[in-house]
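First the structure, which I've put down as structure tokens, then a few questions once you've had a look.
A single protein chain has been removed from this complex, and every other one stays in its place.
Naming follows writing order (A, B and C), and every chain is counted from residue 1.
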Amino acid sequence: MSEEQWLPFWPPVASNTAVSVDRLFIGEFALSIVILGLVFGMIIAFSIRYRRGSAADRGNRVKKTWHWEIGWTVGSLAVFLCLFVWGANAYVWLFEPPRHPDLEIYVIGKQWMWKMEHPGGQREIDELHLPVDKTVRLLMTSEDVIHSFFVPAFRVKHDVLPGQYETMWFKPTETGRFRIQCAQFCGTQHAHMIGDVVVESEAEYAQWLTTQGVHASLAQQGEALFRADGCSGCHSANSTVHAPSLAGIYGRVVHLQSGEARIVDETYLRDCILLGGAHIDVAGYPPVMPSFAGKISEGDILELISYIQSLSSQPGGSP
Amino acid sequence: MREIVPEPQFATLEQQTETAQLGMWVFIATEVMFFGALIFTYFIYRLTYWEQFRLAGADSRILLGSINAAILLTSSLTMVMAINFAKEGRQQRVIAFLLVTASLGVLFLCVKGYEYVLDYESNAVPSLNFAFKSGYHAPSELYWVWYFVATGFHALHVTIGVGAILAMTRLAWRGRFSPNYYTPLEVLGLYWSFVDTVWLFLFAAIYPLGRAVT
Amino acid sequence: MSAKRESLVPYIVAWLVLMLLLGMSILSAYLDIGIFHPMVTFGIAATQAAIIFLVFMRLRGRPSLKWVFAAGGFFWLSFLFGLSIIDYATRSGFPAH
Partner (left out) sequence: MSALAADLPTSYLTEENTIASWLLTRDHKRIALLFFASVTFFFFIGGIAATFVRLHLLNPAGVLLQPDMYNRMFTMHGVTMVWFFLIPSIPATFGNFFIPLMIGAHDLAFPRLNLASWYVFNLSGLFLLYTYFAGGVDTGWTFYAPYSTLYANGHVIGAAVAVFINGFSTIMTALNFVVTIHRMRAPGMTWMRLPLFVWAIYAVSLVMLLATPVLAMTLALVGLERFMGVGIFDPSLGGDPLLYQHMFWFYSHPAVYIMILPAMGVASELIPCFSRRPVFGYTGMTFAIIGIAVISFFVWAHHMFVAGISVFSAIVFSLMTFFVAVPSAIKVFNWTATLHKGRISFDAPMLYALGFVGLFTVGGLTGLMLATLPIDVHVHDTYFVIAHFHYIMVGGTVSAFFGGLHYWWPKITGRLYPEMWARVTAVLTFLGFNLTFFPQFILGYLGMMRRYYAYPAKFQDWNVLSSAGASILAIAYALPLFYLGWSLLWGQRASANPWRATGLEWLTSSPPPKENFARTPTVKVPPYRYDPEDDSFISQDGVAHA
């Protein structure tokens, strides 16, 4: 669709998710037209035929109403259930990120900008460069209020909450610039919390990555923080403090003091750094980890997590 | 004693009584939702931050909470007795028991106030002088925030109740009730017992945490 | 209608039971029963509430409209708890790695 059309009717279709959402929408739109035509048609037809003063026969009115009512109750229920199943199916697919995405991007929302971090350590503000035809998983959090990451051309949207991680995924199928918008009201400049997704060919994307002048990947930056913030003082093999080693811990199941078991994921690691307490602390270790709440930014936490993740992907590595 | 007639929209006094009682029950249903929503927040956070709530709860004052529960339970009994004496038309006793009930309500508020003072002295009041004690993490403060909100709303209800009881005492003094008609008393009794019930749930939510000897 | 005496005995008995339950609630605070703890204390509170509703608030006797509204609030509250817990109970389990 060109930009110059007189009245736009349809947003660009630029991802695999957009195709599937559009299909569903068109299906329901057609159904709505049918139902609307039926109701409006009947109202108009009855209004004309049975207007006051018309000579239409008004005898033999439908007296027994139950089979009519049961008819349209069951009818609408059946139609609705079909729509529900179709929708729920697509939603599970839409909201279940692939296990091994081609690319994982960290997104931090703050009043009123989007900060993106690429695995190689490249950072962008209000712009997100992506290669075409690759599945992308976003790990998103907010530094202040609730934002919502929305790319109309991809038909995907997810709220970005402070204090927790949310994920979403998509696979761009067209190159070009597409708008990012904040969908959850977040303050004065909410309308300007916008940006662009720049979808490029793989070669262009690789080229772009190299021109960013970054020498350390996110994980390497996280490792530097790990030492600077004193984490290594306890969590290293030769430490005198009895603290769990972090090598290979990401993705494993740990048993907690409270008796629960939890998968070590981004949310769990974040809680460990910020909240502390027995619903976090691993069984068998003294609860001595201090809370870093207020002392560390969301970006730093993501770097630390990236570092801890990297310890799992290189077996034998020990901090 | 002057003749008591129903208000113009009612046919009989019985209809008026029944209607007033139903009105209070409907109101109690809304109050259940009000305090229920509060307990709902407790429920979610207690499950999420089990240990933090246990730790913080151990610093609450169960002795004062228990005394207060006993005071309110007793006041419910005295209220019911006042209503019973109204049914028998024994005005002196009605007034006496209403005053006892109101005094117990005031006593409750005094104990509650004393507890607040102790909480303040032990630096447990969020936004005023909250201090993280050993083992406390951020969610521990949630417990204390909740404690003050919940007991505050309840104390407000008790205060309104005491005021209403005193107003009823005045009406009883002026001979406005008869064995045929003491509906306002009955309706107030429902409210008072309900406020008592709320405290029992708050008690269960606030005080018994983190005292188990392991 | 002449003054008809209603016995105070049921009310006093109810009060005694309520105090007893309060004692049990306090005692249970010192028992190490872990996750059952809130169940016990809130269970006792619910029992006490039932006694107060039935005796002090005179719901005893034949069922009436009052019952509907007395129970209605609690019943409706269960939707708030029940439907929200669907979310909370399943939230962290997804995405499963």
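Following the convention adopted for this analysis, a contact is a pair of C-beta atoms (placed from the backbone, for glycine too) under 8 Å apart; a residue touches a chain by one contact, two chains touch by 3 or more.
Just so you know, these numbers come straight off a predicted model, no measurement behind them.
Counted over the whole complex, the shown chains touched by the missing one are A, B, C. Interface note: of A:191, A:224, A:241 or A:283, the residue touching the hidden chain in the full complex is A:191.
Which of A:137, A:158, A:235 or A:262 touches the hidden chain is settled by the complete complex: it is A:158.
When the missing chain is restored to the complex, the residue among A:24, A:263 or A:282 that touches it is A:24. By the touch criterion stated above, the residues of chain C touching the omitted chain are 65, 72-73, 76, 79-80, 83-84, 86-87, 90-91, 93-94. If you put the missing chain back, the residues of chain A touching it would be 3, 6-11, 17, 20-21, 24-25, 28-29, 32, 35-36, 39-40, 42-43, 46-47, 50-52, 56-59, 61-62, 65-66, 68-69, 72-73, 76-77, 80-81, 83-84, 86-88, 90-92, 94-96, 111, 144-146, 148, 150, 152-153, 155-159, 161-164, 166, 179, 181-192, 275, 293-294.
Across the interface with the omitted chain, chain B contributes residues 7-11, 15, 18-19, 22-23, 26-27, 29-31, 33-38, 40-41, 44-45, 48-49, 52, 126-127, 130, 137-139, 141-142, 145-146, 149, 153.
The definition used in the following text is that only the chains that are shown with their structure count from here on.
The interface with the largest number of contacting C-beta pairs joins chains B-C. Among the other chains, A has the CA centre that is most remote from the centre of chain C. Between chain A and chain C the centroid-to-centroid distance comes to 41 Å (mean Cα coordinates, whole Å). Chain A and chain B, compared by their mean Cα positions, are separated by 45 Å. Contact residues on chain C toward chain B in their complex (touch as defined above): 1-6, 8, 11-12, 14-15, 18-19, 22, 25-26, 28-33, 37-38, 41-42, 44-45, 48-49, 52-53, 56-57, 65-66, 69-70, 72-74, 76-77, 80-81, 84, 88.
Contact residues on chain A toward chain B in their complex (touch as defined above): 257-258, 274-279, 287, 291, 293.
Contacts from chain B toward chain C in the complex involve residues 21-22, 25-26, 28-33, 36-37, 40, 43-44, 46-48, 62, 66, 69-70, 73-74, 76-77, 79-81, 84, 87-90, 179-180, 189-190, 193-194, 196-197, 200-201, 203-205, 207-209, 211-214.
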